[in-house]
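The complex is shown incomplete by one protein chain, all other protein chains being positioned as in the whole.
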Amino acid sequence: MNGPAVDTRSELALEADARGIRDVLERYQENGWTDGLPVVPVSESIVDEFLATSPLDPDEVLFATPHLNRELTVRYAAINAALAGCRPEYFPVVVAAWKGIAQEPNPRKGIWQSTTGTAPFTVVNGPVRERLDINSRGNIFGSGHRANATIGRAIRLALINVFGLRPHQLDQATQATPAKYTAVIGENQEQSPWPSLHTEYGFAEDDDVVTSFVVRSVMHIEARHTQEAEQLALDFTDSITRTGAFIHEYTNALLVLSPEHAQVFAGAGWDKDQLRRFIFDHAYRSRGDLGRVGKDAISHHARWRLAAGHPDAIADTAQGSQTPDRVPALAAPESVQIVVAGANNAGVSAVVEVFGLNPRLRPSSYSAVEYRTS
Amino acid sequence: MTTMEVLIDPTGASERTSDMTLSLRPGTLAGLRVGLLDNTKPNATTLLEALGDELRQRHGIGSVTMYTKDYFGTPVKDELRDEIVRECDLVVTAVGDCGSCSAATVLDGIIFERHGLPAVSIVSDSFLMSGQAMASLQGFPGYDFLAATHPIASLSAEELKNRAAELMAGVERILGAEVAA
């Protein structure tokens, strides 16, 4: 045999038709069946492996947008999960995320065509995090974990492919957010001093549950300076009440606390409700603050914030209250949701800005993860 | 080991298009059984009869049968649809010259296409928009139907004959009929 002088094969000793594979991936790109990154080719036998993990009928509709005359069946959720690079065993989590999204008020009405440019954001609780290696510790918003990366991408690819939400076409986002590629985190239940997010809905710690948010941004909070619960809570509150967050009368937030920050509150004897209540009580801006940025009134058309001098302006709710100069940023303590995630190595947390125009009991929806038992 | 498999379209368009596929076209209309579906609007009967005459003269169709809807504002009932599908090879339905009946007439055409029967829906051009909107709502945007010059209801028998003659090119286009030399 006249082999090459130098053996260039990798340690894996894998051989493949790399050019052939590239050609296939280029076809997916040409068809627009992608978020821009390479996708994983999907055949019927592969889809079957995904469908076999779910108890649902492949024709069951998970999410529909009547105004676009489009709906997503379990089968197409599976095709796009495979396309995104999920392993078949991730699929029940993808399905649960879709069930959460379907309960949210804004996606079905077209918020993902809107200029605001929001993204789905998924929190996973329960032992499924360990089984699938869903990252809940270091680098939660970063890259590097297949389950986090591909479960979120499964949602995006279906939005692009099945609902036609392509940028410059049906997706008219002005700028959007990097979370549109993928945004899935696990809660770091093991290093949280508090009961986990899903226990607030009545589930047990070892139930597998997905919580779905529609988010505008993930805001980094640097607070390595204090062990005082009040100081730390006020630092978060200041970010929640930034004037840029005021689109309507109120905003919502998902506080993603590092274990270290959560411990500061727990050490002071605060539970999650106490932290929520503290933030709610302090989350307001003065009328003057809002006046300076031209957001001290609301529009009588859409109740969006605008300047008091605008011809469409009417008074906001606070104006008619006992304290008209104190304008609250939150409608209720529950407008702040709290999870613990990230490495236990620094005083770094995040405020995830949750989209929502009107007050709700909780600015998110949830679904238990369902498995096929046979 | 290499196994070659067909890759799947992840958009679902390949499945949706089955809903936007017209029934098979016969090529020639000679000898075919034509159903005329009268929605009871004024002049619908006369216009359809004139179209039947045109089809007989130009294409040598086999038979013409008139069917009548019981209400113009809603789509054809399942029993009547099944009867027409059983007894005919193609169908012409008219006339959608109002908001409700134009939408229903276009929907009738789509229903017949989805049941395997080539169909020509005729509306008046004042209600083109209504017919197009109904086609989109039915998941068949771009469904081809005919818009005759409004109004229809006030025309004389002679004028209706002329309208029918004008419509024939469209009828032939939609049916994919070979035009006799």
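A few comments on the model shown:
Labels A and B are assigned to the chains in the order they are written; within every chain, residues are numbered from 1.
Basically, contacts are C-beta pairs under 8 Å (C-beta built on N, C-alpha and C of every residue); 3 or more make two chains touch, one makes a residue touch a chain.
Note that in this section contacts and distances are computed from a predicted model.
One chain of the assembly is not displayed; among "NifU family protein", "Phenylacetic acid degradation protein", "Carbohydrate ABC transporter substrate-binding protein (CUT1 family)" or "Transport permease protein", its UniProt protein name is "NifU family protein".
Touching the missing chain, out of A:Gly144, A:Gly269 or A:Pro311, is residue A:Pro311. Within the whole complex, the absent chain has one touching residue among B:Ile8, B:Ala119, B:Met134 or B:Ala148, and that is B:Met134.
Checked against the full complex, the candidates A:Arg146, A:Arg242, A:Arg277 or A:Arg303 give a single residue touching the omitted chain, namely A:Arg303. Set against the missing chain, the residues B:Arg25, B:Arg56, B:Arg114 or B:His150 yield one that touches it, B:His150.
Touching the chain that is not shown, out of B:Leu37, B:Cys101 or B:Leu146: B:Cys101 (per the contact rule at the top). Contact between chain B and the unshown chain involves residues 72-73, 98-103, 126-127, 129-130, 132-134, 136-137, 150.
One rule holds for everything that comes next: only the chains that are shown with their structure count from here on.
Once the centre of each chain is set as its mean CA position, chain A and chain B turn out to be 48 Å apart.
The part of chain B that touches chain A in the complex is made up of residues 5-12, 136-137, 139. On the chain A side of its complex with chain B, the touching residues are 24, 31, 33, 41-45, 47, 69, 73, 76, 79-80, 83, 157-158, 161-162, 164.
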